[in-house]
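With one protein chain held back, the other chains of the complex are shown just where they sit.
And now, chain A:
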């Protein structure tokens, strides 16, 4: 009897081992590109989530317009556009564009796609707080009407959440469209394996011409170290967002750095018992002024602080600080928080905390995963917070960011800053329609913010792509919406 039981156990164990399912299934061929992306799909590739940008990065889905490095709209599925009156815009669609299932890109389907996005819950951020209406005019004209004049309406249409998909994408569940074989980009998304991998094939009928590579195999690797290792082991041809700590182990010619409109800031809580005092804020700023976080912790792969807006924005200029009187912190206690999701931030926190201690503060540091930290951040529980954040949200210019991060009723005002004059300036800037003037207004406002020591910039981030040998033609997009283009190839 014992023997029979034992053999039964053995059989069971063996069955477990053999039947274990491996998640294989990559495309065939050595000239396919292996792409390692940092963010696994969170909502089964539905565009009504961050997966929208994943779809545009893979080169499978497109929007009506895209933004160039300066934030100026460029034609994509829309070939041109004009303002009929301040609340009405007409976009002319590109002729000859087809969806991956062979159906033509018509004004009717474009409007249907945009309408689904407008009805998504929650409303895509680029459309939130706007009263917008889409209509088709014939085969090729899309009419966009807004209740009030919107100077950045066209820029809003570049948001990946407003991608244009074929009718089939909405058939199963219109609240979570499926971009498989439903996009318009150079590559057809044929398969998504959960949060593990995805397979794409070249779309020979692409309106921009035949893609240079037969197919793309996407692997989702959320650990930066994994992406760097896989690149070095030649398992990946393109690795997105390598962590600074891994750059030393890669050859310089394997790296492409793209400056991002993303600043690492130390926000000083204006309601904290300590930093309510402007002279103590000035003391904190003076304490961290000499920290070269960009060169040390970011290994030179970030830019040293030059105001709130960094070198990714050609319009940014480095403002000078006015003379500020600093008080002696005298051992005042402060709490400093940051999140561990980005490897560099906890190290920066150690360095900043030490600098503040040397200046005479007593500092306690709190490091948590972002999701666990956020409620406390928004409640204003900490005296100071180190965070990295993009200052161009959906419209390609920093006005939206100023409104959300620095206006009294801003949704992400970590510094709990509220100044009636600055609020008025932000409201006025939002009315400007000329992009250059909007940027100039933002720079003016940023000087006031800096002078008040609300945010102390520490570094301007870059994103780092690792490329295998002979890989060319990736998009260097500071908005991080594009990576694979029709020209991406591997020799």
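Here is the rule we use: a contact is a pair of C-beta atoms (placed from the backbone, for glycine too) under 8 Å apart; a residue touches a chain by one contact, two chains touch by 3 or more; residues count from 1.
FYI, contacts and distances are computed from a predicted model.
A chain of this complex does not appear here, and its UniProt-recorded name among "Transketolase", "Peptide/nickel transport system permease protein", "Integral membrane protein" or "cytochrome-c oxidase" is "Peptide/nickel transport system permease protein".
When the full complex is taken into account, the listed residue touching the unshown chain is A:389, out of A:389, A:416 or A:490. The chain that is not drawn here is touched, among residues A:297, A:312 or A:429, by A:297. From the options A:90, A:145, A:191 or A:368, the residue with contact to the unseen chain in the full assembly is A:368. In the complete complex, the hidden chain is touched by one of A:86, A:138 or A:194, namely A:194. Residue-wise, the contact with the chain that is not shown comes from A:223, picked out of A:223, A:271, A:431 or A:469.
Taking the whole complex into account, chain A touches the unshown chain at residues 1-2, 5-6, 9, 13, 16-17, 19-26, 39, 41-44, 46, 48-50, 121-123, 125, 128, 173, 176, 194-197, 219-226, 229-230, 232-235, 243, 245-246, 248-249, 291-293, 296-297, 340, 343, 346-347, 349-351, 353-355, 364-372, 374-375, 378, 389-390, 393, 404, 410-412.
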